[in-house]
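All protein chains but one are shown in place.
Take a look at subunit A:
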Amino acid sequence: MDEEKVITCKSLSKKFGDFYAVNEITFDVNKGEIFGFLGANGAGKTTAMRMLCGLSFPSSGEATVAGFDVYKQQEFIKKNIGYMSQKFSLYENLSILENIEFFGGVYGLDRKEIKERSGLLIQTLGLEKEAKKMVGELPLGWKQKLAFSVAIFHRPKIVFLDEPTGGVDPVTRRQFWDMIYEAAATGITIFVTTHYMDEAEYCNRISIMVDGKVEALDSPSNLKSKFSVHSMDDVFYQLARGASRSAD
């Protein structure tokens, strides 16, 4: 394989006391790939993602993101990634433009650049009328699209999306995935967690986590033929049925 790897992960673990939230996971993510990270609630997806983003120190194992080490070079990692957390985390009492301006500025873009890019972004999102509205007033679907746009505003190498479409209607989810495809087309690697199996089908490759371990890792079609089932739902059921951790 001569594909460039942007994330490498070897026996990465996170322990909270005696509890292995993430237990020796190993995988690589290639550049420009849409990598789906699946698992039941409590399987350890968010913990794994937080380690890769430099928000949390691993307990053991190795990992690099964009070529930087997750133990020592978190601040370099942070320059090269975008992150959209499970919890909506733009500032509700700032307007759309002000949020974009702030996060652009924090990533080191200068004011002229921010102005140009945000004008373009508002146009593509079709939010010209709402640009000066407080983000708190937007409907959830719009908020999520905006949060994604802000996460890739500084053109990171990789963007981490933690359940980006939770609670969003099917139409908006579809539009959201269109945005993900567009971003992937520009060369941004997408690392996305989800519960929706139809979304899993959109990914180039997926990994399924059960009880802190990666139990399956392949493209959706290979996984289906491997488990000899017709849908990702069935693949997931077969794997998750054996889980000992109860869903929260």
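The rule is short, and it goes like this: contacts are C-beta pairs under 8 Å (C-beta built on N, C-alpha and C of every residue); 3 or more make two chains touch, one makes a residue touch a chain; residues count from 1.
The working rule: contacts and distances are computed from a predicted model.
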Omitted chain (choose from "Aspartyl/glutamyl-tRNA(Asn/Gln) amidotransferase subunit C", "Acyl carrier protein", "ABC transporter permease protein" or "Urease accessory protein UreF") - UniProt protein name: "ABC transporter permease protein"
Sole contact to the chain not displayed, among A:D28, A:D69 or A:E98: A:E98
In subunit A, positions touching the absent partner: 53-57, 74-75, 78-79, 81, 83, 85, 87-94, 98, 101-103, 105-108, 110
